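My questions all concern the structure below.
Complex shown without one protein chain; remaining protein chains in place.
Here the chain labels run A, B and C in written order, and each chain numbers its own residues starting at 1.
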Amino acid sequence: MEAECEMCGGNIAVPEDVIQGEILACPDCGLDFEIQSLTSGHISLRPAEAIKEDWGE
Amino acid sequence: MEAECEMCGGNIAVPEDVIQGEILACPDCGLDFEIQSLTSGHISLRPAEAIKEDWGE
Amino acid sequence: MVTVIKAGGSILQKGAGTELMKKIISMGSGNSILVHGGGPTVTSLCENLGISPKFITSPNGIRSRYTDYETMQAFIMAMRGKINTEIVVELQKLGIRSVGISGIDGPTLIAERKGKLLTINERGRKMVVDGGYTGRIIRVDPALIFAITESGRTPVVSPIALSTEYEPLNVDGDRAAAAIAGAVQADELFLLTNVDGVILDGGTVDQIRQDEIPGFMKRVGSGMDKKLMAAEEALKGGCRKVIIANGNTGSPEPGSTDHEMGTVITA
Partner (left out) sequence: MVTVIKAGGSILQKGAGTELMKKIISMGSGNSILVHGGGPTVTSLCENLGISPKFITSPNGIRSRYTDYETMQAFIMAMRGKINTEIVVELQKLGIRSVGISGIDGPTLIAERKGKLLTINERGRKMVVDGGYTGRIIRVDPALIFAITESGRTPVVSPIALSTEYEPLNVDGDRAAAAIAGAVQADELFLLTNVDGVILDGGTVDQIRQDEIPGFMKRVGSGMDKKLMAAEEALKGGCRKVIIANGNTGSPEPGSTDHEMGTVITA
């Protein structure tokens, strides 16, 4: 499976066993996308930039 | 087994399977006794009058 | 106007919670004190922890729950940890600033551990057992409750007392509410239950005078007699009025002079 990067149009490889919430990076522009939903073969992605890496609290 | 009532000297019948805490009444004077301890055949009794019957709280 | 309200532990589940909360809101923060009961949460936590309920039987056949050390630990977690916190969160959500305490805090409720209890054992023989972690309130220090109400907040009290030997003891919720209502000289104490008040010959008794309580106690069932005993204690302590009413159906208006529902008990 593949998805198209909404930023640069690059092809993002999608593993067969992908699950909701996983992050995929565009190989061309490097932007991270979160798997927002998965319904019968249709994959919806959203940019994952806003997600903070918040640890240690 | 039998024990002697410390009040009237009456004979109190003690069941073989008696356990600590059980109450036995003297058949003669009616006084209640609590089994205070049980050690190798020796039974120690004490008057049980002070024990309140306190329910419903 | 100070109102003490005693409600069961399931008030939040039954929707009655909302009615009760509305009443507390209508009084404004800082004018009411809520005492809650336990209910099924205690039992289900015990079950989940693998603690089987212990019962004892009195010489005249009354079976009641026995609180051993293990059960008391679960009781504290369910009552003080879970139920109390849930009620406080629910009140805050409605804009009522509230504070969860138990009688241990302060300390507010000092109790005496019950002495030995006379029971009938499995062999049908009379036996004395240790009273367990259950107590009888002997003193209330309302200082912490006043500190909370004076800061404009509503105390939510779990019926757990501190023993004279510094152990946590399970105390009856109705009696705890009564002791508090006396200590703070409350204007009224609501004892909310699942019936419409004191029921006699199929009808609800509207009014009872304090000196009539002993007579009524013999004629009502167990459960209601305990509430009447609590009512008497509250009035003796200095609370001005006790209302026994249905917590599930709404309506008794705090502070109103005409109580259309429930039984009103006054000195």
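Definition applied: a residue touches a chain if its C-beta (ideal position, glycine included) is under 8 Å from a C-beta of that chain, and two chains touch if they have at least 3 such contacts.
Keep in mind that what you see is a predicted model, and the values were worked out from it rather than measured.
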Shown chains touched by the chain that is not drawn here: A, C
Of C:N31, C:S58 or C:Q73, the one touching the omitted chain in the full complex: C:Q73
Hidden partner chain, touching residue among C:T85, C:Q207 or C:S222: C:T85
Touch with the omitted chain, as defined above, among C:A7, C:I33, C:M127 or C:L162: C:L162
For chain A, residues in touch with the removed chain: 15, 17, 19, 21-23, 32, 34, 48, 51-57
Chain C, residues in touch with the chain not shown (by the definition above): 45, 48-50, 73, 76-82, 85, 88-89, 92-93, 97-102, 104-107, 143-144, 147-148, 150-151, 153, 160, 162, 166-168
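We take it that only the chains that are shown with their structure count from here on.
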Whole-Å separation of chain centres (CA-atom averages), chain A against chain B: 79
Geometric centre distance via CA averages, chain C-chain A, whole Å: 55
CA centroid of chain B to CA centroid of chain C, Å: 37
